[in-house]
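All protein chains of the complex are present and in place, except for one that has been dropped.
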Amino acid sequence: MQPKIVTLYVNGHTHQVALAPNVTLLQALRDLGYTDVKNGCEKGDCGACAVLLNGQPVNSCLVLAWQAERAEIVTDAGLGTIDHPHPLQEAFADAGAVQCGYCTPGFIIAAKALLDRVPHPTEDQIREALSGNLCRCTGYGQIVEAVQMAAEKISRNQVFPKNLVSEVDSPPRGVP
Amino acid sequence: MLPEFELLMPHTLPEALDMLAQGGPDVVPLAGGTALLVDMRGGHLHHLPESAGEYTREPFGKVKCLMDVSHLAASSEPFGKVECRREDGHVAVGGGVAIAELVDSPLVARYGPVLGQAARRFANPLVRNRATLGGNLAYASPAADTAPPLLVLGAEVELASAAGTRRVSLEDFLLGVHQTARRPDELLTAVRWPVPAPQAAGAYRKLALRQATAVSVVSVAVMVELSHLPESSQSFGKVECRQARIALGAVAPRPIRAHAAEEVLRGQPLTPEAIAEAARLAVEATCCIDDLRGSAAYRQRVTEVLVRRALTDVATFPPSRKLGSFREGNS
Partner (left out) sequence: MTVQVKPLPPVELPELRVVGKPLRRVDALGKAVGATLYAGDFTMPHMLHAKVLRSTLPSARIRRLDASQARALPGVVCVLTAADLPDAKLTTDMPGQTGQKQRAGSDAPVLAVDRVRFVGEPLALVAAETLELAERALELIHAEYEPLPGVFDPLEALKPGAPVIYEPDNAVARWKIRKGDVEAGMRAADLIVENTFRMPFVEHAYLEPEAGVAWIDDQGVINIRVCTQVVEHFRSIARAVGVPQNKIRIQGTLLGGGFGGKEDVTVEIFLALLAKYTRRPVRLAYTREESFAGHAKRHPFIITHRTGVKRNGRITAAEIEMVADSGAYPYLSPYVLLYATIMASGPYRIDNLRVDSVVAATNQTFTSAFRGFGGPQACIAYEQQMDEIARALGLDPLEVRRINYLRTGDPNGTGQVMKGAVWLEETATRALAGLGEKTPDHGPLKVGRGLASYFQSYGRITWFHDTSRAWVGLEMDGTAVVRCGAPDLGGGQINSLCQIASEVLGVPLKDVTIYSTDSAVTPLAGTSTATRQLYMSGSAVYQAASAVRQVLLERASKHFEEKPEDLDLADGQVFVKRDPQDSLPLKDLVARCAAEGLPLANLAQFQAPFTDGIDPQTGQGDVFPDFTFGAQAVEVAVDVETGEVTVLKSVACHDVGRAINPAAVVGQIQGGSTQGMGYALMEEFVLQDGLIQTPSLSEYLIPTAVDWPPTQAIILESGSGVGPFGAKGVGEPALTPAAAALANAVADAIGVRIPDLPLTPEKVLEAAERGRLEIGD
């Protein structure tokens, strides 16, 4: 089983890393320092590992890193920072939608993908879009409210959320 | 962690078929991985003996070489497309088409809405973005959600190899639990079905233990060619069934057609009595087991109810009024 050098584009950074074929995108991302992508089950049941792959929300635990080569990968941390949070991240924080927070990055990815396609979703559409993300703390009520708040804020401010792009081609490590 | 394996990454379909021709039974195609990778990981759960749960020690646990076909869909091969082939009156969906695309596809909505309904209940949106139609059929779980709708659409699968392409009816393709007619050197490249007659109407019902990411306990698809489309629920009982197809999932080693139930409806008005009789006969086609999700007896009861409800749907509402909410009506 020979590793090969794989090129991964993550949150605007380019990474070239030697990976064996059996390494999942989840593992590869976490080993590169993207610890916001969480391991909750490694089998597509919980959504905690969700990332955007060419704009589509997927479970990174079910994508092999080799399969994601040269795709555009966005994780929750690529959407905003503590100093410049994405409206979704702010809305989650303000609506009480973040309790333990372990599921939150995956939810924000799924919500981002929804709002990109459907800027004014109904409550049913929100629940449906989030049906692949499990939360054990909140009962989902405040999460849905957060997405509604963010949808309104984004359309009101005409903000087209950009992914966080950095000039530097090295993986972000540590915590702001 | 996944076990060790080789990963082949063909760029084109011919390249992929050559790899399969050379690799034989040791090479397994990998598309979305939503079933296959889960299986393979299961082999590494050391503390769980053979008989625990259902997702450990599955048949693919020992695979040594995978061939990634997920990029074949991204190229312009038909492998990744939903097409209406007017020249032979068929709709063709590439094996690499993601289930999410079936949900959104206007062609599926027009020419195979019962498949779209099943796609909407398939796992959850994250999984749907990766799982493929070809993968769902080739993995051949007895509960494969796309199979019952395709069976009632009269679908066939296209199997391509370096030696050529052949077509097999879906009914002949699905042989048993994780067993299909695919030869080791073949790739499931498309699923096709004839554009339904204008007065055809279909319905899909699924019962599971929660509303998302849940394996079907029973799933039912029906497609009926009617004498004319009902205008309202007042037409109930006044519409005649020219022919019917009824398919059941998760109630046998493979998804099946309920032929005896279909026969009893042929040429008959779709009355509540006829529907009830068909539903009863559909149960006789099942071959259920007791498992964690339900007993055989329960599955049989539910089969009857879901077949009755699906046929009632078809008999009482014109297809254009079939609904889009993510949960089916309950009555």
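As written, the chains take the letters A and B, and residue 1 is the first residue of each chain.
As a convention for this text, contacts are C-beta pairs under 8 Å (C-beta built on N, C-alpha and C of every residue); 3 or more make two chains touch, one makes a residue touch a chain.
All values reported here derive from a predicted model rather than from experimental measurement.
Colleague: If the hidden chain were put back, which residues of subunit B would touch it?
Modeller: 1, 38, 44-49, 51-56, 124, 207, 209-215, 217, 292, 294-295, 298, 301-302, 305-306, 326-327, 330-331
Colleague: Considering the whole complex, not just the chains shown, which residues of subunit A touch the missing one?
Modeller: Looking at subunit A, the ones touching the missing chain are residues 30, 35-43, 45-46, 48, 75-77, 79-82, 85-86, 89-90, 92-105, 108, 126-128, 130-144, 175-176.
Note that in this section only the chains that are shown with their structure count from here on.
Colleague: So the centre of each chain is just the mean of its C-alpha atoms; given that, what is the distance between subunit A and subunit B in Å?
Modeller: Between these chains, centre-to-centre, one finds 30 Å.
Colleague: With touch defined as at the start, can you tell me which subunit A residues reach subunit B in the complex?
Modeller: Touching subunit B from subunit A are residues 1, 20-24, 42-45, 47, 50, 53, 56-59, 62-64, 66-67, 110, 124, 127-129, 131-133.
Colleague: Spell out the residues on subunit B that touch subunit A in their complex, using ranges where they run on.
Modeller: My answer: residues 1-7, 9, 30, 32-34, 37-38, 41, 55, 66, 68, 70-71, 100, 123-127, 129-130, 211-213, 325-326.
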